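The structure under discussion is supplied below as structure tokens; questions concerning it will follow.
Shown here: the complex without one of its protein chains, the others still in place.
Per-chain residue numbering starts at 1, and chain names A, B and C are given in the order in which the chains are listed.
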Amino acid sequence: MFHLVCSHLLLHKSPRSYLPTMSGITTLCQPHQKRNLSFDGIFPALPTPFDKDENIDFDALKKNLARWEKIPFKGYVVGGSYSEAPSVDPGERLAIVKETRKVISDSKILIGGSSCLSTKATCELSKSMGEAGADAVMVLLPFYYRTRLNEEAIIDHFTTVANASPVPLVIYNNPLTTGVDIPISAYIKLAAHPNIVAVKDGDVSKLSGTKLATHEHNFAVLSNGAGFLVSAMVAGAVGSINSLGAILGETVCEVHQLVSSGQYDEAIQLQMKLVEPDLMLRMTGHSVPGMKAAMDILGYYGGPVRKPLQPLNNSDREKVKECLKKSGFI
Amino acid sequence: MFHLVCSHLLLHKSPRSYLPTMSGITTLCQPHQKRNLSFDGIFPALPTPFDKDENIDFDALKKNLARWEKIPFKGYVVGGSYSEAPSVDPGERLAIVKETRKVISDSKILIGGSSCLSTKATCELSKSMGEAGADAVMVLLPFYYRTRLNEEAIIDHFTTVANASPVPLVIYNNPLTTGVDIPISAYIKLAAHPNIVAVKDGDVSKLSGTKLATHEHNFAVLSNGAGFLVSAMVAGAVGSINSLGAILGETVCEVHQLVSSGQYDEAIQLQMKLVEPDLMLRMTGHSVPGMKAAMDILGYYGGPVRKPLQPLNNSDREKVKECLKKSGFI
Amino acid sequence: MFHLVCSHLLLHKSPRSYLPTMSGITTLCQPHQKRNLSFDGIFPALPTPFDKDENIDFDALKKNLARWEKIPFKGYVVGGSYSEAPSVDPGERLAIVKETRKVISDSKILIGGSSCLSTKATCELSKSMGEAGADAVMVLLPFYYRTRLNEEAIIDHFTTVANASPVPLVIYNNPLTTGVDIPISAYIKLAAHPNIVAVKDGDVSKLSGTKLATHEHNFAVLSNGAGFLVSAMVAGAVGSINSLGAILGETVCEVHQLVSSGQYDEAIQLQMKLVEPDLMLRMTGHSVPGMKAAMDILGYYGGPVRKPLQPLNNSDREKVKECLKKSGFI
Partner (left out) sequence: MFHLVCSHLLLHKSPRSYLPTMSGITTLCQPHQKRNLSFDGIFPALPTPFDKDENIDFDALKKNLARWEKIPFKGYVVGGSYSEAPSVDPGERLAIVKETRKVISDSKILIGGSSCLSTKATCELSKSMGEAGADAVMVLLPFYYRTRLNEEAIIDHFTTVANASPVPLVIYNNPLTTGVDIPISAYIKLAAHPNIVAVKDGDVSKLSGTKLATHEHNFAVLSNGAGFLVSAMVAGAVGSINSLGAILGETVCEVHQLVSSGQYDEAIQLQMKLVEPDLMLRMTGHSVPGMKAAMDILGYYGGPVRKPLQPLNNSDREKVKECLKKSGFI
């Protein structure tokens, strides 16, 4: 796996600087190695199953994975927002990576969210993620001090983590949570780093603009939702990391396949089935509790959420059911 | 024209209520009349030309219009954000509608922005807009009291204006300016009103969701930008109201035509030329001053902005030029 | 009155440029003239009374004024947020100034809100306000293009209006509405302008900081609320422009008087009566509709609001009553 090839290079940092204005960036891995990791497909953001005492239920995880493995996903993300990562401590997050790696096929790319609130902790967790079997890490801005996160601080954070990480880094932009929208200019600079390989964003204009400006860097732009997958792909996204994949993965993969093969009209039509479930999770604000409710309804293990999240009340749970019924999924 | 057909009906309001929870909504025009106004195309948001004393330069407007008339636009918007409408008083806005109507061909749909800070003033300006020759009015939320604008207040505002307006109403959502993002649920309710015919929004998920939920209402969803036009159209938009059309209209119309005829790959490729100019205007924040600078460069009359807007400095003006050059427009 | 002394100077503007980088601020009126206008007291923000058709009810205004004139206010503000100024057109605003000026005693300072969405329109309305009898104008940021309002644009706006206005200008900071919090550094620069005499802000730290940095400029800092009047005055405010004064003016003036005479403990105790009514209007969000409901309850004319504002429902109206009862006002 890529991180094995790469990690020994940590001992032999090249002195050459990639970005003239950021003196501390050096080569961890050779640029051509970026090519080894393809993001051309669907990566569901996997929820973390808890039992009623809020402990991780690894059996439930395995059962869910067994079902997900039948869907032609490109890979998986664990430790993201929809995994309740902020409520799952680093040790637990690593255990999930290890257990997931055991169950899934070798061909699947496993991305581990390694975001922590400091750069230091994110570096450490990224190292451990690589050792635990993640093929890449996904990193959010450390948002606590968001009023201090100017472009220089943003670039320094991702560069420092990418330098420390034995596996490639995927930038995760989530302005709704962090309160900071990473500017395109930062993506363009970061794309030149040999160990930064992709960005996940939800703004189609930014996806196009980033694609256009980074085409020489083997840098992938990924959509953060599945309800507008066709829109994202015509804007330049090669794949998508999204929560909808974990519950309606077959359809999401089929839409991706249709666009990939140029069958736009069929893709547009099929995507319409995903629009309302996607809005339900994202805009109606059902979020993680809604996703877990949908999983329960569809025969996956959804189960409880960890506080401070609150479970859906019965009325909202009923709305989730109606939405899935109306869209033809039950 | 539609507003002539419609306006006499104001005398014969039907008593039937369309939306049970909104008792005041009555039929101005019969639902089938909505069909008379097609939004299937590009509507540039026309800037208001000022002379160096900040007075409106109608000669410059006519010269610009003469050039715009050679482009296959579906119609025009005057009195929007990119027209500096908040800085143009109602009398001036009406004069612009009248002058524009005289110059443009009859087949072009002329949309006049009639947004004011109160419902009352918006009703009055909407009436005058219809009399002045506008085929439709475009209405923003009255954003001063935004913390009070719950869904009920939002629906009441648009319904009251639509009841008063002799011409159909286009909802204009601009959360960046108003601080309120009109929810899809409001669009869906408002789409049932016989005199509300379209919405302009920039979120592709909302475009899809609105399209899906309002398909029985002859209600058009329109994109508010041109840099992601293909994305918006595959998400359900039939057309677009945008500032880019005023400077790069030929290309914007060509992208629309390509998507309309199913030539997606060609559309995607051509749209790439528009991505950076669009980002320049919207994300880099050059906004109206940047648009006017681009017009000057491209041989239109751009000219000064009205305060509180500030003109671009030379360095930013140079960036606009470079962007247009890099994208192949000069 | 001050504006008479000042206005003739408008005919003799120096041709030299007023603001190259702020160093160029020159005297429209001599600095010592600032001293003529004292803000040392309470200025209620007067609501605009409407009849049931949303027209201005001047009789109701006069009745209210007759009662307010019995309270030892320093002056009045018309045309502010609590006057529903955004929903009252410039002609109506001027008529209110004229009618108010006729009724109130000569010693009262009448401040007219002259905020419009463009600098040009604000200059024009400021001129008319002076002619109509206002002793000063109160000016908000033109908030539509708020993302473009950097410090330079902010300073340019206020300076341009102050240069044009025949009467002194009071800066009105309302970040909740405008989305822009005017920085202290802008206050400090603007305080040097001979025709800018005060600022109204709600942040006690900014009040202190401004007081400290502008002490040589005869520039008054004013609080924008009455529920924390003691806090604002110990932070440096000499007076306050607030909505609570219009309904509970006697108590607000008494608190001001107690602090002015050094009776802090008595002031603190009395202010406690105002805390809940103030929170009710501001934080509970009852805002203008709540203020008008309270006026109705207390024997003033409150009456309807103009749309897009919605009247309080009965339950909320009852809460306003309970709050006034609990605080000992009915």
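Here are a few things to note about the model shown:
By our rule, a residue touches a chain if its C-beta (ideal position, glycine included) is under 8 Å from a C-beta of that chain, and two chains touch if they have at least 3 such contacts.
Everything quoted here is computed from the prediction, not taken from an experiment.
Although it is left out of the displayed model, the omitted chain contacts the following shown chains in the full complex: A, C.
The omitted chain makes contact with just one of the residues C:G79, C:G112, C:G133 or C:G227: C:G227. Within the full complex, the residue among A:I42, A:L149 or A:V204 touching the omitted chain is A:L149. For subunit A, the list of residues touching the undisplayed chain reads 54, 81, 84, 86-89, 117-121, 141-149, 152-153, 156-157, 160, 176-177, 179, 285, 287-289, 306-310. On the side of subunit C, the interface with the absent chain consists of residues 183-184, 204-206, 208-209, 212, 225, 227-228, 230-232, 234-235, 262, 264-265, 267-268, 271-272, 275-276, 278-279, 282-283, using the contact rule stated above.
By definition in this document, only the chains that are shown with their structure count from here on.
Averaging Cα coordinates per chain places subunit A and subunit B 36 Å apart. Along subunit A, no residue makes contact with two or more other chains.
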